[in-house]
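Sharing a structure here in structure tokens format.
Omission of a single protein chain aside, the complex is shown with its protein chains in their original locations.
All chains are identified by letter, namely A, B and C, in their written order; residue positions are counted from 1 within each chain.
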Amino acid sequence: MPKTVLRVVDVVKRFGGIVAVDHMSMEVYENEILGLIGPNGAGKTTLFNCITGVYRPDEGDVYFMDEKITGLPPHVIIQKGIARTWQKVRPFKKLTVLDAVTVGALLRIPDVDSAQEKAKEVLEFVGIEKEKWSRLGSEITLIEHKLVDLARALATEPKLLLLDEVAAGLRPHEMDRLAKVLLRIRDEKKITMIVVEHVMRFVMGLSDRIVVMHQGRKIAEGSPQQVASDPKVIEAYLGTKPL
Amino acid sequence: MAKPNKILGIPRRNFYGIIVFALILSTVPALLRFNTYYVYLATDIILIASLVAAWNIIGGYAGQLDLAASAYMALGAVVTGNLLAFYGLTPWLGIPIGVLIALGVAVAVGYPTFRFGIKEVWYALLTAALVVILSRIYWLIYGSTETYLPTYEWSWFYLRFNRYEPFYYMLVVMLAIVLWINYRIRHSKLGYYLNAIREDELAAEALGIDVRRYKLYALMIYATLASIIGGIYVCITGVVGYRNFDPWLGITTAVMGIVGGLGSVEGAVMSGMILRTLEDYLRGTIGSQYPGSHLLVYGIILIVVGVLKPEGLASLIEYVKKRIPWLKS
Amino acid sequence: MISVEPMLLVQNIVNGVFMGLIYSLVALGLALIFGVMDIINFAHGDFVMIGAYLTFLLATTLLVDPTLTAFITMPLFFVIGVAVYKGIIERVLGAEPLIQIAVTVGLLMVLRNLALMIFKAEPRGVPFTVFGFPINVGPITIAASRLVAGIVSLVALFLVHMLLTRTKWGIAMRATADDREVAELMGINVKKVYAVTFGLGISLTALAAALIMTFSRADPYLGLLYGLLSWVIVAMGGLGGVIGVLASGLIIGVIEAIGISVVSAGARELFIYLTFFLILWFRPRGLFGRR
Partner (left out) sequence: MPAILNLGISKTASIAIAIIVIVIIIGIAAYYATQQPAAPTTPTSPSPTTSPSPTPTKPKITEIKIGLIEPLTGTHAVFGQEAKQAAELIIDIINNELGGIKNLGGAKLKLVVADAGETPESAKLAAEKLIAEEHPPIILGAYISRLTAAVAEVTEREKVILIMDGLVDSLTEQGWKYVFRAAPKASAHGKSAVEFVMEMAKKKGLEIKTAVVMNEDSIFGHYVAQGAILKLKEYGVKILDHIEYPYDIADATPLVSKLKELNPDIVISVPYFHDAVLIAKTIKAMGFHPMFIAGAGACGYTDPESIKAAGEAVEWYTNTYSYNPARPTEWNKKIVEEFKKRYGKLPTEAAGIVFYSLMVVKEALEKAAEMYPDDPLNPDHLREAFLALDLNDNNSIAAQLYPTGRIKFAPNGDNLYAGTAIIQVINGEPHVVWPDPEPGIEPVFPRPDWKGGG
């Protein structure tokens, strides 16, 4: 039985009258890549925000390594070891690539020089060329942004990494590059990951296990093949109900 | 702590930069042949430059548009001034007391403000309102009376002189210290964190940065520096009153910082010096014929910089730096 | 020191209500500009100031009541507003707040010092108005000019409310305020909406200025009074539409009146800005907040 890293128990999040996440529960096991899929507005990003402390869930709890982390502020949650990337890249436009990653590294290494060494190491790991390190955040391409975001998160030395639509907007060969990096993160760094994704080809190929959300609830769970053939999932995606 | 390539925690290049800059500034009074007026003008310019450089910590690094520079400066000034005038307390003690009070106000205002996530335009307006509030509170306590500091021909104890050179050199040292603190912050965890907060608060928080705490640090450092400058300022002018809380000065400080280019302390110092000099020059030339025309020019500069060159003077400095190889590290 | 005559307090609160109506009118333009365009305009109060001078010039040369000048100044200010939008504001749309603030502070300095250059620092007033008499309602006295100003403000607020809710233009404005991109997809000419919004916001200040000139004066520093105050009202109203602005203006007017009655006239600003602090801290989305 693999060790449980993250446990989401009966989480509810409402915005006004709308229930974005509706009694959602799930578990994430050590060193796996969990794909979290679902149609638009299924509540995936809201769930992410509940886990990472951007929102406080209205009901239910989140446990990380058997410790209750419900409602802790984001900067504390990351100290516990949960890092994330963003759906829309949030670059530090006026910082260099190296400095942006150094910011992440400073969480564990208070000394700037050592943190910079660490940042270089991570940048090399995700495969950003040396000559790009001194570029500003406003001067790099989308795939590089994604990789820098990833590097920033990795530099905080997380145990769990939450990736929000990391492949969105990328071209196929860029996705392959990204997928390789993610697999290396799992295999070499032994970091557990949750991947929220729309691009089916990408997430199906990458994930060890998949959870499907629809209208704030979990409607299916299992291996990519199991999920792909689940009638409930097909119905949700084909949209017999209005979205 | 000091690494081989660092002196006092800042890169060698910056350290020698400050020393050379201070040395050049030290020769200025002699170049002006100790003409009282020019030395006073130079003192005033250095004072504003120090204030703008101090503002750079909250405005440039942390990205908070603080318009209350004059509030903290005035707190330092009125505390130091009143203690000297009424109790004969030396500014050497008065300034630290002023700093403590300014720090108290900074924390009392900054803690809830950052706690409740007030930023951008609301932060700017809040700080502008702070200056008015403090001014009215002072007025309710002391009324409209003005206090004049006792005059001494040459007293280091009371920090009152009949010349401006001592103030000039004090402020040069102050400017060097403010510059050093700026560089020190830039090359420390605090600086990296503040820059990240300025760029994207949410992303910064997701990287483990306690945004409120670091903003408060920046505010505290800035309030401390501004109140020290205020303490020196009051010894120069010798007048204390509720008008020390000048909302306009708070705005001009921020304006100079923005024109300088956010986050670039060199730009901030340069813009403080240039704009202050320009203001005085314009006041003397066209200002007396057409009242307000010097500030009009100022306004136009601001619009032009904002519309065409939002990076401010800093981009100019960068440009020069790229052309001069030995300035690169 | 703190002893309040109940009758005086009532009288002051009545005054506060009428002042509050005028404040609402001034703030409405700012709320429109900020709400629809997301532009941070620090020069708003200075448009009121320019409007006050214009009212003075027109009223004293044409020898008409200051309130009538609004028929000329409002269209003129609409044009000025559109010109300022095209010349300056359009270029900083979507820029960082800091840059917008810097540019509008520059605009403020230009307007203020232009007034200082042309009119010098002396206050200018219109020496006549047909509304210069008191109206006694029991023990309460209301200045006629204030009553007129209050009623006109209320009517203007109502008309803007109707404009926003019942007309094609208003719906386009509100759609643009909600989501610029979606509005563009819906075929709304966003640039045009912005220009009109800015023009309308500025022309409202001309109306307010005309009303203010029935009882007050124009001086180059008038912008200070109304600029920050308008922002306080917008903060309080929290983009809650015309109703929010109206309610906030009234609250500010009454708070000011109570502050003056209970402590002293010098404490007026203290009360207003302390309220501002409390609102921002505890109701950051305003009392009638939407987003």
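Just so it is clear, a contact is a pair of C-beta atoms (placed from the backbone, for glycine too) under 8 Å apart; a residue touches a chain by one contact, two chains touch by 3 or more.
Worth saying up front: this structure is predicted, and the values here are computed from it rather than measured.
Counted over the whole complex, the shown chains touched by the missing one are B, C. One of C:Leu57, C:Ala144, C:Leu163 or C:Val190 touches the chain omitted from the figure, and that residue is C:Ala144.
Among the residues B:Ile236, B:Ile258, B:Leu275 or B:Val307, only B:Ile236 touches the chain that is left out of the figure. The residue touching the chain not shown here, chosen from B:Ala176, B:Ile274 or B:Val304, is B:Ala176. Within subunit B, the residues in touch with the undisplayed chain are 1-2, 7-9, 15, 19, 22-23, 26-27, 29-30, 33-38, 40-41, 44, 139, 143-146, 148, 151, 153, 162, 165, 169, 172-173, 176, 181, 184-185, 188-190, 217, 221, 233, 236-239, 241, 243, 246, 280, 283-284, 287-288, 291-292, 294. The missing chain lies against subunit C, touching residues 5, 7-8, 11-12, 15, 19, 116, 120-128, 131-134, 136, 141, 143-146, 215-217, 219, 221, 224-226, 229, 257, 260-261, 264-266, 268-269.
One rule holds in what follows: only the chains that are shown with their structure count from here on.
Subunit B and subunit C have centres, each the mean of its CA atoms, that are 33 Å apart.
Our note on geometry: subunit A versus subunit B, Cα centroid distance of 42 Å, whole angstroms.
Residues of subunit C in contact with at least two other chains: none. Contacts from subunit B toward subunit A in the complex involve residues 3, 187-189, 192-193, 195-196, 198-200, 202-211, 263. Listed in rising order, the residues of subunit C touching subunit B in the complex are 40, 88, 91-92, 95-103, 105-110, 112-117, 120-121, 220, 224, 228, 231-232, 235, 263-264, 266-267, 269-270, 273-274, 276-277, 280-282, 284.
By the touch rule above, subunit B contacts subunit C in their complex via residues 59, 63, 65, 112-113, 116-118, 120-122, 124-126, 128-130, 132-133, 136-137, 139-140, 247, 251, 254-255, 258-259, 262, 290-293, 295-296, 298-303, 305-307, 310.
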